[in-house]
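Here the complex is missing a single protein chain, while all its other protein chains stay put.
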Amino acid sequence: MSSPDVHNFTVSYRIGIINVTGYAGMEAARLLWKHPEARVVAATGRSLAGQRLGDAFPSLAIYGDFPITDEIQESVDVVFSSLPTAASAAACAPFVHAGVKVVDIAADFRLREPGAFEEWMSGGQPHPAPELLSEAVYGLPELNRERISAARLVANPGCYPAASLLALAPAVAAGLVTGQIVVDAKSGVSGAGRGSGGGFAYAEVNEDVSAYKIANHNHQPEIQQELAGLGEARAPRVTFVPHLVPMTRGIHATCYAPLVRAVTKAEVLEVYRDFYRSAPFTRVVDAPPHTKHTLGTNMCFVHPAVDERNGMLVAVGVLDNLGKGAAGQAIENMNLMLGIEQTAGLDLPAVYP
Amino acid sequence: MSSPDVHNFTVSYRIGIINVTGYAGMEAARLLWKHPEARVVAATGRSLAGQRLGDAFPSLAIYGDFPITDEIQESVDVVFSSLPTAASAAACAPFVHAGVKVVDIAADFRLREPGAFEEWMSGGQPHPAPELLSEAVYGLPELNRERISAARLVANPGCYPAASLLALAPAVAAGLVTGQIVVDAKSGVSGAGRGSGGGFAYAEVNEDVSAYKIANHNHQPEIQQELAGLGEARAPRVTFVPHLVPMTRGIHATCYAPLVRAVTKAEVLEVYRDFYRSAPFTRVVDAPPHTKHTLGTNMCFVHPAVDERNGMLVAVGVLDNLGKGAAGQAIENMNLMLGIEQTAGLDLPAVYP
Amino acid sequence: MSSPDVHNFTVSYRIGIINVTGYAGMEAARLLWKHPEARVVAATGRSLAGQRLGDAFPSLAIYGDFPITDEIQESVDVVFSSLPTAASAAACAPFVHAGVKVVDIAADFRLREPGAFEEWMSGGQPHPAPELLSEAVYGLPELNRERISAARLVANPGCYPAASLLALAPAVAAGLVTGQIVVDAKSGVSGAGRGSGGGFAYAEVNEDVSAYKIANHNHQPEIQQELAGLGEARAPRVTFVPHLVPMTRGIHATCYAPLVRAVTKAEVLEVYRDFYRSAPFTRVVDAPPHTKHTLGTNMCFVHPAVDERNGMLVAVGVLDNLGKGAAGQAIENMNLMLGIEQTAGLDLPAVYP
Partner (left out) sequence: MSSPDVHNFTVSYRIGIINVTGYAGMEAARLLWKHPEARVVAATGRSLAGQRLGDAFPSLAIYGDFPITDEIQESVDVVFSSLPTAASAAACAPFVHAGVKVVDIAADFRLREPGAFEEWMSGGQPHPAPELLSEAVYGLPELNRERISAARLVANPGCYPAASLLALAPAVAAGLVTGQIVVDAKSGVSGAGRGSGGGFAYAEVNEDVSAYKIANHNHQPEIQQELAGLGEARAPRVTFVPHLVPMTRGIHATCYAPLVRAVTKAEVLEVYRDFYRSAPFTRVVDAPPHTKHTLGTNMCFVHPAVDERNGMLVAVGVLDNLGKGAAGQAIENMNLMLGIEQTAGLDLPAVYP
């Protein structure tokens, strides 16, 4: 099939992907292939530099002889980075300073509180680009659409926070729930990344569920930080527990928040539908959604339920951790930053079954 | 290999399985094959009556020409029933009245409160054997060992409640937590039973997680009922949400309960280890356990963790839904009812990986 | 997101899908959503008629309120049918006679030999539209590109034959192998279709491999028929054995054919690369390919290997059974029949991992 050079768009933004050899980078390359107004012109991946993208990753065979390089040397309009923590910030900073729009898919610019990076992410190592922390915009368009559109550096949300925040935001913003929240999240294994080691061997992950980093994952403060900006009340407190389940893609966040007053399911549904009325990728549904309904897309399905006997909101959010949880979200943020159609390149049905 | 007739034990109790064609019944037959003091002498399964057990289920080929029958016509010492709700109680009652010890693996005798059966289980149909409800003993030996030993009718716990109660009981009994509890549970697909229909087709369950019966599952009152008997405080309230995950066996219950005071992880571990000091099948571990570590056994691994920032106990219980969650538990109850070694036939390592 | 009405293409062919509620029909709807020159205007599915496509199948939520109907009542340019055997031919015939181009994704028009339909497919029932059998063109563009382009009725290949024929065709056409061929094929479970029953329950298919219809599957004569047209020698004889493996999508055909003379691996690779030089969707690779590298696409990867010790060609073909094995192939055939770009709507990277 055709190589990217034969694309012949009227307008075409030039995109660089830092670390295309990670799953989020690969997914960005996959989705950008059909983007109507952007195309990948550079893709780095040090361990595979010099190889052709289509050879290194046969799923991207359509890219033909597109090269994987050490560094981005092309002129680019937007850069995505999916490097590991700390390395990502270091790689992003020069582009931001050079006026290139940057979406950091890593976690480096998400926590704005001083010291949070050291406490939760880097084991005490200082942030490589602290001067950019206050400028970075948290890239969840359902909450921050305007600020993203004006940003030059966007901190793409974590996959767990994306699902959790979309499940909880309408209720918190409406003041329906108290601030003592439990988020129990289940993730497919690709969330651990391509470089992850033996803990994710097939024979040991298959037919198994386990929790990890109980109340100790850096997505816990990320969720708290973003919920704090939503309501009038004091900042919510979140107990967050992630679980690994035997599937490749998908996040299922089940969120529990005590209701401050009796509400009906219909009333809650209405609050949620209002909140997301203009959000193209977040769909409120009235039955428990399936992670698989989002596979390969930028969709998030949200289902707010009520345990009336116990006065508890149970809000479910599901998405593809590489879609709305990473690369899809990054492209949506890019679209906003470039001022083009928010859904460009992302208006896709899910791969099913 | 040898047919069951060639077993030649000094003492051998005679067991009947009602509905050996369900997964719990099949698992009981599997485990009883090697039980040192009991053997299956009758196994019913109406849809397959007349067939040989080893032909109908090649995994039980070792049973050779053992017949599946319509009814139990042999003299038996103990009966297990794993029929569907309501049918099970109707089938169990005559045996109880005839002096045969009965373990009901179905849910019919679990909820003791009048009206609970109609409200949660039968859609309003009356209980087929209400006269036995008050006599039935809830069959979780970690809580009820003495009463089970003296019982003639045991209500075997549900798979979700077994994991949840074992995760929560020590903390509730010690008064460490308040009564507003969240139980987020994940189950393999075999929990839905062999007869379950198209909602569990491989292509749709694979690579998918979804919640179901949010705060509306009959295991919610079952958990509440049994927790109520443990502590001094007012009865706990439980919000229970089950999830289906793509694996065959395994339950992972993640339980969240606000702590009434600051406690250290070490202190909680000590409380749990004390509580289960004489429980042969419940093992307290200090890292998050994996469902797969229990596969094929009657083990439950319990891990109490503490979210110190939020004053929340996070207690995890994992087990095999067909083991400690059904047939293994039933055999443990049988052992107690017969006055033989509690671990007889169940002292097995797990199948791993 | 936008409903299909807002598409605003310069040219847009109107497509009808008969039985959108089967997996092949759903996949056709998924792929056509982004087709640059065609759009779905009608989709039938009797069991769900009256429902909205996006509600019935949340993976197609993007279709919004597009209705599922009983019959195609819109004017259409092309019809796809994925009804079960016999029903499909009956549904296709009126459209062919009315001048609508038809791609039958079912098996009804594949076997041209008189009596083959009755022998292999219908249990003796006569073909519903025998007058069209001689006209139907077997829809594998790598073999029949010109005839497909001129056809008004295309018999879309079976998923197993597509992979097997693409793996074998170059060697057979070059006269490299004798006619006594073994095809050992492995399929994901979605190949059994959405309507398939209890034999495909998750708990029983998961962690299992089994063969079925050994040398008795109707894809055996289909492969033989198409190979027969390729070489000079007498018609090949094929022993075909399909296997079910625990995954949702994917076909892996491993084909064994005795070589008529000693050839090197390099020589065979050259023969294969020549054969597929102008085929946009069949890629010859020099290492064993993975089914997963084709997920969601119309690609087939072919790898010819040589067992030099035994003079045996081992040719592997992998594809997505719903892509190049069904709906993707159907759209490629449609493109040829309409005279538009062969790759239109199908130039996609694979979903990975």
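Order of writing sets the chain letters: A, B and C. Residues in each chain are counted from 1.
The rule is short, and it goes like this: contacts are C-beta pairs under 8 Å (C-beta built on N, C-alpha and C of every residue); 3 or more make two chains touch, one makes a residue touch a chain.
Given the structure is predicted, the values throughout are model-derived calculations rather than measurements.
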{"item": "Hidden partner chain, touching residue among A:Thr69, A:Asn156, A:Thr248 or A:Gln342", "value": "A:Thr248"}
{"item": "Residue, one of C:Gln125, C:Thr239 or C:Thr264, that touches the chain absent here", "value": "C:Thr239"}
{"item": "Contact residue for the chain not shown (choose from C:Val40, C:Leu295, C:Leu322 or C:Met337)", "value": "C:Leu295"}
{"item": "Sole contact to the chain not displayed, among B:Ala98, B:Ala235, B:Ala266 or B:Val351", "value": "B:Val351"}
{"item": "Residue among B:Tyr63, B:Tyr138, B:Tyr160 or B:Tyr276 that touches the chain left out of view", "value": "B:Tyr63"}
{"item": "Positions on subunit C where the hidden chain makes contact", "value": "180, 182, 184, 186, 188, 203-204, 206-212, 214-215, 237-239, 241, 243, 245-250, 252, 254, 256, 258, 288-292, 295, 303, 305-310, 312, 314, 316, 318, 353"}
{"item": "Residues belonging to subunit A that touch the chain removed from view", "value": "23, 188-190, 192, 194, 196-198, 200-203, 205-207, 246-248"}
{"item": "Missing-chain contacts mapped onto subunit B", "value": "1-2, 23, 26, 29-30, 33-34, 57-63, 190, 194, 206-207, 248-249, 280-281, 283, 285, 289-290, 292-293, 295-296, 299, 301, 343, 347-353"}
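The criterion applied here is as follows: only the chains that are shown with their structure count from here on.
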{"item": "Most centrally placed chain, judged by C-alpha centres", "value": "A"}
{"item": "Distance-maximising chain from subunit C - centres being C-alpha averages", "value": "B"}
{"item": "Whole-Å gap separating subunit A and subunit B, where each centre is the average of the chain's CA atoms", "value": "39"}
{"item": "Distance between chain centroids, defined by C-alpha means - subunit B, subunit C (Å)", "value": "46"}
{"item": "Touching two or more other chains - residues of subunit B", "value": "188, 203, 206-207, 246-248"}
